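Mind having a look at this structure? Questions to follow.
Heads up, one of the protein chains got dropped from this complex, but the rest are sitting where they should.
As written, the chain order gives the labels A and B, with residue 1 at the start of each chain.
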Amino acid sequence: MVLKDVPTKLIYERPAVYDPRVTHYCPGCTHGVAHRLVAEVLEEMGEVDNAIGVASVGCSVFIYNYFNIDFVEAPHGRAPAMATGIKRVLPESTVFTYQGDGDLASIGMGEIVGAASRGELISVIFINNANYGMTGGQMAPTTLPGQKTTSSPTGRDVKRQGYPVQTAELLSTLTGSAYVVRRSMHNPREIKRAKKAIRTAFEVQKHGLGFALVELLSTCPTNWKMTPDDARSWVEERMTEFFPLGDYKVSPAVAELKI
Amino acid sequence: MAKELIKGNTAVAEAALRAGLEAYFGYPITPQTELLEHLSARMPELGRPFVQAESELGAINMVYGAACTGKRVMTSSSSPGVSLMMEGLSYIAGTEVPMVLVDVVRGGPGLGNIAPAQGDYNQIVHGGGHGDYRMIVLAPASVQEAVDMTALAFDLAEKYRTITAIMLDGSIGQMMEPAELPPMQPLKKDIPDWAVRGNRDDGDWHLLTSINLDPPAQEVMNLRLMQRWQEIEKNEVRYKGYYLDDAEFVVVGFGTAGRVSLSAVRAAREKGIKVGLLRPITVAPFPDEVLDELAQKVQAFLVVEMNSGQMLEDVRLVVRGRKPVEFFGRMGGVVPFPDEVLTEIERLVKGPLTTEGHPRDRWLPRLAETIG
Partner (left out) sequence: MPAKGYIEVNELYCKACELCVTDCPFGVLALDMEHLTPKGYHPAHMINPDACTGCGICATVCPDAAITVYRYERKKTEA
């Protein structure tokens, strides 16, 4: 099958910064893709030895087991505050948080708005999969109207349970936000665009231009009760309606960055 | 250095700075706001990070992050704000990173008021947040003592990788007294080997987390924390005794209550009453040993606090019913006067006393009568 007598060139292999551990994520869960993109960006920027990650509470609580870099674990929602503390005392390091819907947009809303409004020089990776994955699929601030979850079993009723929060739009209104964008990971082209955004978010930090956040529409095949591929279609067809992809805040200085 | 007339909050802030405080994260709340305000001017002057966080919740978590880098960090708040910090304190204790907390206590529960109280004793002394942990708690009774405790707080926190709380009654935070501030210390340069630091100079990466999913692993960690607490109990008890050598009766009080009681004890001595005062400086670890010795020789104890009887329980635990323990307290931000305590001392001396029942049950009706 593999031709032995022809010279080959390595095109892609697993990031070196990855730990050999197998992740606990469900098959097809795009957490894995997001992790990989962050790893690739840190490696390409030469920032692996300089990075300090702040893990949050959600399916990604053990992200620190998968990256061989310095990591701290934050209480639920508090990652942006912990990141602030670290970045303020170690301004030369590259500090990032990796948070899910509940962590960032529910319990942690105070902390993320505080960090963004102060223009903290941190990079935030925000995984939006429209439910609380780790705890079994409850309604999240990002759950769509009518969407069935374990705490909205008949579908999200906006009269009783309110409307989803559009985080990228919300944070883009703050002057301290320098780069706030929403991307997706539902096909190879979107994944490549997501990687570019993540790279930009880290470059914004390196150049001291302000707060950077990349919201990534993600799948949750297990709690949505779909196959991984159907879950991607649901992101493309349903989620992008309420969470349009795009650049919500790109400050002039960020626009001038050549990456 | 000369003494200057200085407010407690300001003195603690400046003392912390001089002890090598590297970063401060806080939120305004009366009656400790002067501490934050002083540092908001001084920290930038010295090029050190200062952040007024979005809330006490934000502040304690910023401290948590910065503490993970091994730097000297501190936050301050008052009772309702400290309640917000309980989650963070539990995580910080569970991650075994050092920090200093200043709690300037006010009347409560709830929003309460901004007057001085000692109602946070239970919360602070018994750990506060969820889970099995303790913190070292220092209870100064004067501005000078608060200044002296501040450098000590950082040293103890780092020595034991624990939280040290300086529990100031609102009165100590607000009062102005002559105090001598220590000279400016340089910032420490060494990085502890457990710290996260980004630039990996030792070729290894560091993880700081309080998660231990496997119960036996968590238990090992809990054991370590408790063994460390035993070390602290053995080595770090501090207290002041006044007129204890020949005392037949002993008043026990900390902070402002202890200070007010000292005036009463002196007045009682002038009347010929052989009464002394035990003033714990560390309320955690509690001065069990000296209290136990006293329980063997004196006739009775009077515990005086500005709360409903919180340290009272720790005293009763050590005394174990061997001698009568009576209680006098004012709550809600009311500060007792020395003559009130003197009246209680005289009641104690007159008797009759009992080791039966709970002293609170004898005190509450008297208080009810006093306040109508």
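Everything that follows uses one rule, which is that a contact is a pair of C-beta atoms (placed from the backbone, for glycine too) under 8 Å apart; a residue touches a chain by one contact, two chains touch by 3 or more.
From a predicted model like this one, the values you see are computed outputs, not experimental measurements.
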Which shown chains does the hidden chain touch?
-> A
Note that chain A touches the chain not displayed via residues 1-3, 6-15, 18, 22-23, 25-33, 36, 39, 187-188, 191-192, 221, 227-229, 232
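Everything below uses one rule, namely that only the chains that are shown with their structure count from here on.
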Separation of the C-alpha centres, chain A versus chain B, in whole Å, is 41
Complex contacts: residues of chain A adjacent to chain B | 49-52, 54-55, 61-62, 64, 68-75, 78, 81-86, 88-90, 92-95, 110-111, 113-114, 118
In the complex of these two chains, what residues of chain B are touching chain A?
-> 22-23, 25, 49, 51, 53-55, 57-59, 61-69, 71, 73, 87-88, 91, 95, 196-200, 205-211
